[in-house]
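As you look at this complex, bear in mind that one protein chain is not there, while each of the others sits in place.
Right after this comes chain A.
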Amino acid sequence: MTGAVAPLLDVRGLVTQLSLPRGTVRAVDGVSFTVPPGGTLGVVGESGCGKSLTALSVMGLVPQPPGRVVGGEVRFKGEDLLALPEKEMRRVRGRHVAMVFQEPMTSLNPVFTVGEQIGEGVRLHLGATKAQARERAVEMLRQVGIPAPGERVDAYPHQLSGGMRQRVMIAMALACDPALLIADEPTTALDVTIQAQILELLKRLQVERNMAVMLITHDLGVVAGSCDVVAVMYAGRIVEQAPVRELFARPAHPYTAGLLRSIPSLHDAGSAGEGGRQRLKAIPGMVPSLTALPSGCAFRDRCDRASELCARVTPVLEPKRGGQSAACHHPVPAP
């Protein structure tokens, strides 16, 4: 990624609050990142880290209440989406920025055919006629690899398998040729062989269309295979951001390093079952509740590198080495 290309999406200092019974928390707390045209940004983190809420904030879809975007900028092609009135935002959403969700069954409308749902955006945004929209829907179903698209266009969501529904969701999202696709755990609900199909499909469609993708996932394996740049989130903040190779080869933040160490690699010697009995290197403790974050660095209670400084001063995301940024006072040295 060279700095010469203007980013397609430029998010700066995004803050999204959630009002909870126990008080108001900053579920997204000063998040900044960019996505270049045609590039892929992976956002990884565990449940509650704010990765999905970041995506919803970009889309202007934060449920209000309890959520509210209270600060920052979301610049898409230079225009701040947060400043747009809802009417204008609707022109952008689905047309230029589209989203795919984790659970296709809950995001598809059960009483409309998949053709009607794919065609809806085409009619709304591109002014297509009913016949044109249907034609486009069939074409999109073909592009996402659904067999017999001319018949499936009249199917209802419940008549399709989970993998097929996710393909329909992708067809729906891409029907208007968006410049940016936000995919929130698009394969988490799917079996591993179907997951591989969907990831391959997304990759192919992205290249064909030179489309930018923001891929949100908890699975570091998915990130490794699909992304150019990765942002790791913890307790509402980006704690590390790096090109994918650097992140996996030389993680700078102790949280990233800990996550990578805790996953057994496939076909690794010394598995527990065969007498090797090496323990997995688990991260101790648990993800803190946003209502009870420790002072300073939110990770310090679980960190073996933490010092007294970490309790006093919240580390900010800053460049550490070769395109790699981390929010840490004591980053892991490169091996």
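The rule we apply is simple: a residue touches a chain if its C-beta (ideal position, glycine included) is under 8 Å from a C-beta of that chain, and two chains touch if they have at least 3 such contacts; residues count from 1.
Definition applied: contacts and distances are computed from a predicted model.
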item: Name of the absent chain as recorded in UniProt (options "Sarcosine oxidase subunit alpha family protein", "Dipeptide ABC transporter ATP-binding protein", "Phosphoribosylformylglycinamidine synthase subunit PurS" or "Quinol:cytochrome c oxidoreductase iron-sulfur protein"); value: "Dipeptide ABC transporter ATP-binding protein"
item: Absent-chain contact - pick from A:191, A:208 or A:318; value: A:191
item: Sole contact to the chain not displayed, among A:63, A:150 or A:264; value: A:264
item: Residue of A:46, A:120, A:154 or A:301 in touch with the missing chain, whole complex considered; value: A:46
item: Chain A residues that touch the omitted chain in the full complex; value: 46-47, 161, 163-164, 191-197, 199-200, 218-225, 244-245, 248-249, 258-260, 262-268, 271-275, 277, 279-284, 286-287, 302
